[in-house]
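Okay, structure first, notes after.
Note that one protein chain is taken out, while the other chains of the complex remain in position.
Chains: A, B and C, in written order; residue numbering restarts at 1 for each.
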Amino acid sequence: MKNNLFTYTLRIADDSLILGQRLSEWCGHGPVIEEDIALTNIALDLIGQATSLLEYAAKVEGKGRTADDLAFLRFENEYLNAQLIEQKNGDFGVTIVRQWIFDTFRLSFYEALQHSSDSQLAAIAEKSLKETKYHWKHSSEWMIRLGDGTEESHLRVNEALISLWKFSDELFFMDEVDKELIAAGIAIDLETLRPAFNERINYVLNEATLEVPDSTWKLNGGRLGRHTEHFGHLIAEMQYMQRAYPNMEW
Amino acid sequence: MKNNLFTYTLRIADDSLILGQRLSEWCGHGPVIEEDIALTNIALDLIGQATSLLEYAAKVEGKGRTADDLAFLRFENEYLNAQLIEQKNGDFGVTIVRQWIFDTFRLSFYEALQHSSDSQLAAIAEKSLKETKYHWKHSSEWMIRLGDGTEESHLRVNEALISLWKFSDELFFMDEVDKELIAAGIAIDLETLRPAFNERINYVLNEATLEVPDSTWKLNGGRLGRHTEHFGHLIAEMQYMQRAYPNMEW
Amino acid sequence: MKELDLVALQEAFDRKLKNEIRIEPKDWMPDAYRKTLIRQISQHAHSEIVGMLPEGNWITRAPNLRRKAVLLAKVQDEAGHGQYLYSAMETLGFSREQSIDDLHSGKAKYSSIFNYPTLTWADMGAVGWLVDGAAIMNQVPLCRTSYGPYARAMVRVCKEESFHQRQGYEIMCTLMKGTEAQKAMAQDALNRFWWPSLMMFGPSDAESTHTQQSIDWKIKRHTNDELRQMFVNASVPQAELIGLTIPDPDLKWNEARGEYDFGAIDWEEFKQVVSGNGPCNAERIAARVKAKENGMWVREAAMAHAEKKKIKKAS
Partner (left out) sequence: MKELDLVALQEAFDRKLKNEIRIEPKDWMPDAYRKTLIRQISQHAHSEIVGMLPEGNWITRAPNLRRKAVLLAKVQDEAGHGQYLYSAMETLGFSREQSIDDLHSGKAKYSSIFNYPTLTWADMGAVGWLVDGAAIMNQVPLCRTSYGPYARAMVRVCKEESFHQRQGYEIMCTLMKGTEAQKAMAQDALNRFWWPSLMMFGPSDAESTHTQQSIDWKIKRHTNDELRQMFVNASVPQAELIGLTIPDPDLKWNEARGEYDFGAIDWEEFKQVVSGNGPCNAERIAARVKAKENGMWVREAAMAHAEKKKIKKAS
């Protein structure tokens, strides 16, 4: 159970960590100053969530690793974020679609997780839920603006939606790790989140004059440490300092 | 003198190493298959030169470091390539201008270095000169094609030339390291290479219907380990494997 | 053309095939033979070109100088193979330009293996060992294929690929002699690339629509399943030799057949990947389209300059 809880917590943590990392790349390059502020703020929230979750994961593991060790010193295939999270920023439309799919999932997820029987996870979820509500509002508003904006913005955001939608199903991935924890009231049965997720997705897409893409072959692997080709490059950059200057205080 | 020879050899080696690294990024993304082949071939030659030079540098240093240690395990400010070399690939025009300025310099440089009193450097120079002649022919032909091609290609290559020319002077950088080695007949007094360099530059630019940009403030620092902002990202990627998996055989 | 002439031409063609005489570009050949060759050679050329991408992805991160040089040389060879194969295809009267457009539009295919990502350095080993290995298995018989230019291109390609295959296997050997992290990396790469490599031989004979005709024309010399079995037979002992485990619980030596039995292939995955839904299909094509678009001004400049030079020379 301890191992499963460790893995479960890492999966949540890595979504926040890697998305925070991706959003950081926007700093100073946003379409308006207000978005530089907003995207940085979301990144900051996500890095904060990742920190709390990794601290807890480190404690659960009990092998003396720190949150920083977990964040910066794992191999590629030990990161357990969903593949959606690590996709490249692309244009602002791609970033928003990625964010919005994730925020929509996270909203339902934290709503449920705040009632977890694991008091640490429940507390982190409760705090993160407040942040996620803001993130979701922000990304949903942009979905609507871009979808129901100009012809160009509609085309761009629709293209982004088509290219990223195939990664959305992985957010609901569950395996043996979840099973036992669900039984213990710790983890969330993600299938129960689908109705709320779908409702929110449909609501926003409707406002945005967009449609859910035809579902095709679903991709997954991230939760088991199997990532996409971009991921190794992200890791090389993120880990650089800890790898090049090992065992130092910063 | 041993220290100076080490530094001198590293400066040459790092130009080859880092340019080889940059050209590798083109693999599979060139404008025609023939250029995928040509750019990869040049990268291969440069990595080969870097290997011979770093092996020699390691031997001169005599501290048990290998060529791979020198290539992959130095800190940012221990790499001594000129700043020109590390500039981003940009479009094909930028890559060609960067290559051509460097090839033109290298041609004169190896012509002289093959007569170095240091037999190792002389031998490496002699072998590299053959390769460099081909590289220079290739980049010069492209300078001419792009400069005297279409209006768009002329504009693009001219813009690339203007943005990179400020880095050209650093190729002639000399300091205390060179002084003693020049006296010993090992190093080349780079000032003596200027006439041949200028002549080749002017010849090609003339054919290409381009002009030497107005010389402005000259940038330098690379030979002392001071680089541009791109460089740290290049290093993070290049060093990733050796840093993440230290002390292993590959 | 008269009915009679056609019959005579067809007979001459069949006679050449029967006597193992190569068909050459200027020879008469049936339309369907020509079309099949165009499809197959261009698919093969595209595979070389798209195949540069997954390996190109690791050149900048190669772990030492020697490996970086070897990988550069390998990717360069692939570009070269693409080049000869497009030339061979052009002898059949189909342009490289058109063929590349068909690749970009999704009309033409390439080997589905390149739609899988390369995630670690060990993938450079697995790709060389298994993917080039499977390619050789497919291609060695093609050195005797009935169409001359294709057969000659394959002789050169096979020679280089067997070199690549050895290099790939050598990477795996080095990893398996290394640390636990390295061994795990090698095993993980095998786990990911084993099944896709088996899929490289195409659908099973029962499902394959082209095989029998291609064999009759001596374009192909073995069926998909025959080649796949040969590949399994060759690869399993190589894996065992260095301590790798083939990720197939049903794999076992069949004493009676003198061959390995192996588990069922997930043909649904194959179908999805071939039809565009693999992990990297969209990215691979996007990368090639971008290379073409970004190179447009360069190609235009080269043409404009060549034109100017021609005019100057003439005047």
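Going forward, a contact is a pair of C-beta atoms (placed from the backbone, for glycine too) under 8 Å apart; a residue touches a chain by one contact, two chains touch by 3 or more.
Please read these numbers as outputs of a predicted model, since none were measured by experiment.
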item	value
Displayed chains contacted by the hidden chain, counting the whole assembly	A, B
Touching the absent chain when the full complex is considered, from A:A50, A:V97, A:I124 or A:L171	A:A50
Absent-chain interface as seen on subunit B, which is shown	75-77, 163, 166, 216-217, 219, 226-229, 231-232, 236
Missing-partner contacts on subunit A, residue numbers	20-21, 24-25, 27-37, 40-41, 43-44, 47-48, 50-51, 54, 67-68, 71-72, 91-93, 144-146, 148-150, 152-153, 156, 237-238, 240-242, 245, 248-250
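By definition in this document, only the chains that are shown with their structure count from here on.
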item	value
Centre-most chain [mean C-alpha coordinates]	C
Taking each chain's C-alpha mean as its centre, the one farthest from subunit B	A
Subunit B and subunit C: spacing of chain centres that average the CA atoms, whole Å	35
Subunit A and subunit B: spacing of chain centres that average the CA atoms, whole Å	42
Residues of subunit A whose C-beta touches two or more other chains	75, 232, 236
Two or more partner chains touched - positions in subunit C	61, 181
